[in-house]
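To start, I am sharing the structure in question, which I have written as structure tokens.
Only a single protein chain was left out; the remaining protein chains are all shown in position.
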Amino acid sequence: MTTAGAQRLSTTLADDFAGTRALSCAIAAQLSDADATVQPMPDASPAKWHLAHTTWFFETFVLRDHVAGHAPFDPRFAFLFNSYYEAEGARHARDRRGMLSRPSLSDILDWRAHVDAAIASALPDLSPAARDLIELGIHHEQQHQELMLTDMLATFHANPLLPAVWDHPRPTPAPVPGAIGWIEGIEGIATIGHAGPGFAFDCEGPRHTVLLHPHALADRLVTNAEWQAFIADGGYRDAALWLSDGWAWVKREAVEAPLYWQREGAADWRAFALDGLHPLHPAAPVTHVSFYEADAYARWAGARLPTEAEWEVAAQAHDPAGGNQLDTAGPVRPRAAARSSSPHQMFGDVWQWTGSAYLPYPGFTPAEGAVGEYNGKFMSGQAVLKGASCATPRGHSRASYRNFFYPHQRWQFTGVRLAKDL
Amino acid sequence: MTTAGAQRLSTTLADDFAGTRALSCAIAAQLSDADATVQPMPDASPAKWHLAHTTWFFETFVLRDHVAGHAPFDPRFAFLFNSYYEAEGARHARDRRGMLSRPSLSDILDWRAHVDAAIASALPDLSPAARDLIELGIHHEQQHQELMLTDMLATFHANPLLPAVWDHPRPTPAPVPGAIGWIEGIEGIATIGHAGPGFAFDCEGPRHTVLLHPHALADRLVTNAEWQAFIADGGYRDAALWLSDGWAWVKREAVEAPLYWQREGAADWRAFALDGLHPLHPAAPVTHVSFYEADAYARWAGARLPTEAEWEVAAQAHDPAGGNQLDTAGPVRPRAAARSSSPHQMFGDVWQWTGSAYLPYPGFTPAEGAVGEYNGKFMSGQAVLKGASCATPRGHSRASYRNFFYPHQRWQFTGVRLAKDL
Amino acid sequence: MTTAGAQRLSTTLADDFAGTRALSCAIAAQLSDADATVQPMPDASPAKWHLAHTTWFFETFVLRDHVAGHAPFDPRFAFLFNSYYEAEGARHARDRRGMLSRPSLSDILDWRAHVDAAIASALPDLSPAARDLIELGIHHEQQHQELMLTDMLATFHANPLLPAVWDHPRPTPAPVPGAIGWIEGIEGIATIGHAGPGFAFDCEGPRHTVLLHPHALADRLVTNAEWQAFIADGGYRDAALWLSDGWAWVKREAVEAPLYWQREGAADWRAFALDGLHPLHPAAPVTHVSFYEADAYARWAGARLPTEAEWEVAAQAHDPAGGNQLDTAGPVRPRAAARSSSPHQMFGDVWQWTGSAYLPYPGFTPAEGAVGEYNGKFMSGQAVLKGASCATPRGHSRASYRNFFYPHQRWQFTGVRLAKDL
Partner (left out) sequence: MTTAGAQRLSTTLADDFAGTRALSCAIAAQLSDADATVQPMPDASPAKWHLAHTTWFFETFVLRDHVAGHAPFDPRFAFLFNSYYEAEGARHARDRRGMLSRPSLSDILDWRAHVDAAIASALPDLSPAARDLIELGIHHEQQHQELMLTDMLATFHANPLLPAVWDHPRPTPAPVPGAIGWIEGIEGIATIGHAGPGFAFDCEGPRHTVLLHPHALADRLVTNAEWQAFIADGGYRDAALWLSDGWAWVKREAVEAPLYWQREGAADWRAFALDGLHPLHPAAPVTHVSFYEADAYARWAGARLPTEAEWEVAAQAHDPAGGNQLDTAGPVRPRAAARSSSPHQMFGDVWQWTGSAYLPYPGFTPAEGAVGEYNGKFMSGQAVLKGASCATPRGHSRASYRNFFYPHQRWQFTGVRLAKDL
């Protein structure tokens, strides 16, 4: 992270901290203790665990390390709620997080309140380094807010009753957009990576030059209607469209549609969302597709995925706080957007798979200490996603942001923007 | 089951029904909604699931099939809470029972109350066949009461905090008993199997003659102190003591002690129980051992396990309602017993592994219909256990009772009585 | 084993030894070095391994232990060719036997010749105990002769070319037999187990009394034609016919016919055998069925499998050296037999699944030393088969013989004789 946090007024930091902490609780407000305990798969964590882990982060890296005399709320919690920080010692197995009916949701909320009060009280006197860690913790918690929403979706989908997390009326569907328009990108040397001021994760830097080859980006995201055409054309049954690993995944998992789609008739699909099972909205961006699916779709469409650099350079002209992102707790979902003359839906709706591997930038060095395990150690086997989704807390993302997942993963709000060579 | 149920007064049946239903709720009374939702392993089910499945049994086989006009409380529950009855259609996957945060524990308790009221109201007019099904359902629920206790133990053990289900002071340990005494069994033709009157499961009959060879049974169960000697002597490291399948299991699972034991020092063990983690009680019967362990111990001790027939003939002289069995909800555990001149601890404390495979008796035929799936289809690969445990509802077991588990399973209260040839 | 071997003239033993050793080589005579090296599944071993392991048995337990000054042919072979004798030390992993391209088949044949000569030379002066071990080794090798044939069948079936091991014309099919006749068995106390004189494995004793309940045995084996009727009637799709473990196996493995059957049309089957792929012979006994299949078929037919004791008592009146058994190396297969008034096909054609678990007889104690691992340690989870098959060396089996396999295994020549209660 940059040292920007240290330069912010602590009052603003206190507001950000309080707001972030409150939003997490709001996201979980619909959940029973049991809802918040279930782990639907190893990739996803119980909501309670997210609420606890983000609290452990503040208690450990701020209160323990920077506030004299702080005693942990419960010394046993560090073992339970460390995620993957090897430097912080042994921890509960990731795939057994759903075993923790104790501490209860209520216990965790008490812990949150306790830590929040301690941070609020300590904040005015904290060193810049500690304030930086609070800022890091806020961004860390924002990431977990998105994960809470996607993990809640996975959890409720694991229940054959398919309950809705929130019940809300849906708006009238928008019309399906026209054909994709192609917007030429810049060619030659450009610069990407975080430039500051403001917060960024270590992996977003150093800022550096890149070389762009002639290319164009689609002016919108791929829609559900287009994805239905891909299915109808046998897209999931034609090996020639798929990467070898992707084809093995399709066959092994018997994949025939995006995650959460379920077939009602020959070509009639419904999709499960935070507000329950609904008919597909044809004009809305497709979501919950894996990198393998995104890549196969692009090949089918005679296009390719954008590179990270192509996407980022294009996005530098867009407002990262715009679009359909998370403002308040509720049943977020991707929404339809009309075609326009410049690439849009750059931020919001769905994360956009790129064709780029998640690798270190030239000169990258991880942060010191346990927080240095934050990003660098995941730099193998994953692909970069850019933008932000409907579940991303507004203000969290930016053009330089590097999200990353394995190519088969698709429980996040992940979608597709096409690109092509010129 | 026999037709004995049909001959009982329905008032008595109503009392038994009400008492059994109440005990299940009492067993779960310490549990939060989340505690009752967690599934620690595929073999074990959430407490909520047990409460629901036993209710489904009554709603389906009694109310649906024998009470005109009964509408199911929630038609979606049959899919969720059928256990393994193929004749009853598709069902939720066994290893995904821990996904069901909805319906809530409170919802399930409402369903229980609803079904209880419907049964109570219908009972005076029910046919003998329907009353038999109620009796079957009572015994079925008693089995699930024992499973609830053992599954709760597994659930709380899966939590690194090792919470106690019930907190209670423990009594002063009893002295370790002296050497085993051997009690000669009868030789020649004897009769086993259920003779009636009274309820029994279909697999307990037909009553039939067996031929006993000269043998003796130990006059008590193997103790924790004896098991520690087995461990100290290298019992878990000597292949010669083990069945081939058992040795493969020991190595694959790195087994070195009974389930729930944890080593505190070189030879200092604690064991986790429903009242938390405690030092071993040397005089208490060892429990949570697999058939493989029981068999290896017996070989180490120069003895063998009893056959089912040897055990049952000996037990016919004992009161099946005696000993340490379940009377009220609480932290049941095996307790020490003094040596006596006749085999004791025949009923209560722990189920006793026999060397007999669980196979049909001569002339066995399963009951008709879905309830016929109750016992017969499990007659392969499992060993018979006899007696009753500290978690068995008093009155549930009898000499002819045939409990059965796979040879590697040990999350039940399972222990060892030795036998030998004469 | 009994001490009978010690009492035989060593000249006869020398002939038996030489004949047995020669037959093993004859069985492998059609195989290339590569054919003899392949391991098609962990249950089956390469032919070369069988040739070597049986040699290791003689070299270890006779030459090493009883012949002063014997040096092993190659000291590295003990690690490679010990099968499962824990007392004999570490050994090559069972599922990696197919890695042993070296030593070559020719090397192994040299080793065989070397050991054969050493045994022949030593035999006149051997102690009775050593002669007993030779007799045990002969019977051990006969078991491996049967395994060689069934493992060769599995090996050639693993090759998509489906080559024949031996090419021979097939005789004209026999007519399908009429309905099964039922032959009443004796009732009351009978005696089973090996009585001597003559060789038997330790698990066949002690001879002991058993109690038989009223029953009858079918007068012939179940045929391929009958099995086709079972398939046509949906036998593999009706859960009600199957043990729970068996049904799980059918679904997991997508079983729809005996092993080696392949469907040519809707109801037209071919079966692969040592002489290649051929149309089913309707009148021949079905073979390569698992215990689960045998049990399901019996339930479908309104019958059950015989118990071991029922079968053995009936077989005591039959010549164990009769029927279709192995005399010379060649493409053995079960053959049709006409109905007769007494149970026949008791020995030969196929091993017959019983409903009995493979458990120790009253008073059983394993032999001392490493050879004591021969039988006893396998006494869990397996079912007994009786009789002999077309691949069993004639003279190897007897009424008391206890063959045993896991309930899912079916690469041996395993078939079905029905029984019923009277």
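Labels A, B and C are assigned to the chains in the order they are written; within every chain, residues are numbered from 1.
The criterion applied here is as follows: contacts are C-beta pairs under 8 Å (C-beta built on N, C-alpha and C of every residue); 3 or more make two chains touch, one makes a residue touch a chain.
Everything quoted here is computed from the prediction, not taken from an experiment.
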item	value
Partner chains on view for the chain not depicted	A, C
Option from A:87, A:117 or A:317 whose C-beta touches the chain left out	A:87
Which of A:71, A:93 or A:211 contacts the chain that the document leaves out	A:211
Full-complex contact with the absent chain, from A:172, A:244 or A:328	A:244
Positions on subunit C contacted by the hidden chain, ascending	32-38, 40, 76, 79-80, 92, 96, 98-105, 155, 158-161, 163
Positions on subunit A contacted by the hidden chain, ascending	84, 86-87, 189, 208-211, 213, 215, 239-240, 242-247, 291-292, 295, 304, 355-357, 359-360, 362-363, 373, 377-381, 407, 421
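Throughout what follows, only the chains that are shown with their structure count from here on.
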item	value
Superposing rotation of subunit A relative to subunit B, computed on C-alpha atoms, to nearest 5°	180
Chain nearest the overall C-alpha centroid of the shown protein atoms	B
Chain centre separation in whole Å, for subunit C relative to subunit B (CA means)	38
Between subunit C and subunit A, distance of the C-alpha-averaged centres to the nearest whole Å	59
Of all residues in subunit B, the ones touching two or more other chains	none
